[in-house]
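This is the structure I have questions about; it appears just below.
With one protein chain withheld, the remaining protein chains of the complex are depicted in position.
After this line comes chain A, so read on.
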Amino acid sequence: MAVLTMSFKPTLPLLITAFVSLLAGCNEGNKLSLSERSIIYCSEGSPETFNPQLSTSGTTTDATSKQLYNSLIVYEGNNNTLGPSLAKSWHVTRDGKKITFYLRQDVHFHQTSYFTPTRFLNADDVLFSFNRIVDKNHAYHQVSGGQYPFFQSAKFAELIEKIEKINDYTIRFILKRNDSSFLANLATDYAVILSAEYGEKLLNKGTPHKIDILPIGTGPFKFKDYRVGSLIRFYRHDSYWQGPAKIEQLVFDITLSKTSRLTKLLAKECDVSSYPIAHAKIAERTDLILESITSLNVGYFGFNTKKEPFNNKLVRQAISLAINKQAIINTVYHSQAARAKSILPETSWAYDSETPELGYDPIRAKSLLAIAGYAQGFTMDLWAMPVQRAYNPNALTMAKLIQADLKKIGVKVKIVSYEWSTFLRRLSLGEHQSFLLGWNADTPEPDNFFTPMLSCSASETGNNRTFWCNKEFDQLLQEALKTTNMKQRKRYYAQAMVIINEEMPLLPIAHSKRYQARGTDVVGDILSNFGGISFYQAAKINTNNKAPTIENPDMVNKVSN
């Protein structure tokens, strides 16, 4: 009996406290400390993988790149200059063909329940990460499908002659030709460094595929737990080389529905929400902040040029002419976007102000259709993506507007939508006739708009869902990469845009801002101009004027960039 009473003693008051705090309506005391040390982010979708090398989807990059990994170099500052990251410095030879990176010597990999690193990051890890992509005989090349869409569209395998390890902390890339976008590509969210030691360990165990499911990187957070379609949990990487992050736990609450995200934000169930709706409602609340950044992106209406009737250029032009882009921008983007004249945003340095734009002209559209042999019109399907992205906050509404526009020229539109991963899978199989999608730039490099979206190599790897392949256009892109003369490059890109305008594999609709909402107690930059979000700088401040229950690690001095 004595034993019984002893075991019950501590629980009973706790039980009462629990219920009292429950009755009080919110959770005081220690809960505050737990939520103060953590951030819940309402994200818009599930990542396809935990290795950004394998994907170009923004949802995947947001969830993985800057949380779990680092790349050799990064973009920094307002001028978007290249700066050091895992490589503390680098050197490019005069002909631009040899690039040498000098690595930091104090970079720890994540220590998790499934892997304990025994050494610092070194040249072997860099070799491993890039050889996996470019070397078809690499033990890991075929793991998880062997598709590296970003690198394949940038033709990395053909570009890189050899990657040499000079010593443990020096590595050299030898290129076959000069490529002015190479460094920019290495600074993207996709060019992350994996652990060679972890790869070897998994290979010995016979479970190589785990490298992309249970990730190990050098980033500010380490992977804890993932439940498909529900949540991703990260813990702080305490020995992060730039100093530990300010929060201990980061949870991605995967909330597909945009209204649910808004509800969770308003009910304080998430601290930060991706792609919020009801901007006015958020702006009028004093406890929430709506932020936006100008991101280089384009939302477009693409045509499957391999399928009837869109294999006919005239039909593509006619459909493009029939769409009232301004109305779409007013409705779908709430006038918060710039009308796209071509795929390159006007804010890019390579944009040529002379670029022609196919306007809105339903009468000409009808006559073009007649010339093409579709005077009676036809029926087509239009695939609208099910998720919100910065470049397209509401594809379904956009699809309905397009449907109405096309009805005027006698074209009947059937709107199709699938769950996001199914949608992308079926798109890459080419089952669609036309589709609404977009592209977010990973770098300020103009090539990032052309090659991954419309080049022939991208049409093979499935990133170019128009399956349009134009030799002349590809040639121009190649030429533009060979030169470092900005004026010359600008001229090449202007010519490329004229070809797009004539051929119309896709109709660019808008360049928009990326929005995010957060509680006022969350501070620190999360959005960046290029690529994915980062929670490294994010922290919670105490808005209730209570003494913080845990000291925040002072890391101002340690942060190098």
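Going forward, contacts are C-beta pairs under 8 Å (C-beta built on N, C-alpha and C of every residue); 3 or more make two chains touch, one makes a residue touch a chain; residues count from 1.
The rule is short, and it goes like this: contacts and distances are computed from a predicted model.
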Listed names "Glycogen debranching protein GlgX", "Cytochrome b/b6 domain-containing protein", "Antimicrobial peptide ABC transporter permease SapB" or "Spore coat protein CotJB", matching UniProt entry of the absent chain: "Antimicrobial peptide ABC transporter permease SapB"
Residue touching the undisplayed chain, where the options are A:131, A:260, A:478 or A:537: A:260
Among A:76, A:269 or A:479, the residue in touch with the chain that has been omitted: A:269
Of A:249, A:336 or A:397, the residue in touch with the unshown chain: A:249
Selected residue (touches chain absent from view) among A:157, A:231 or A:499: A:231
In chain A, positions touching the absent partner: 14-15, 17-19, 21-22, 25-27, 29-31, 34-35, 38, 40, 224-225, 228-231, 233, 249, 251, 253, 255, 260, 263-264, 266-269, 418-419, 422
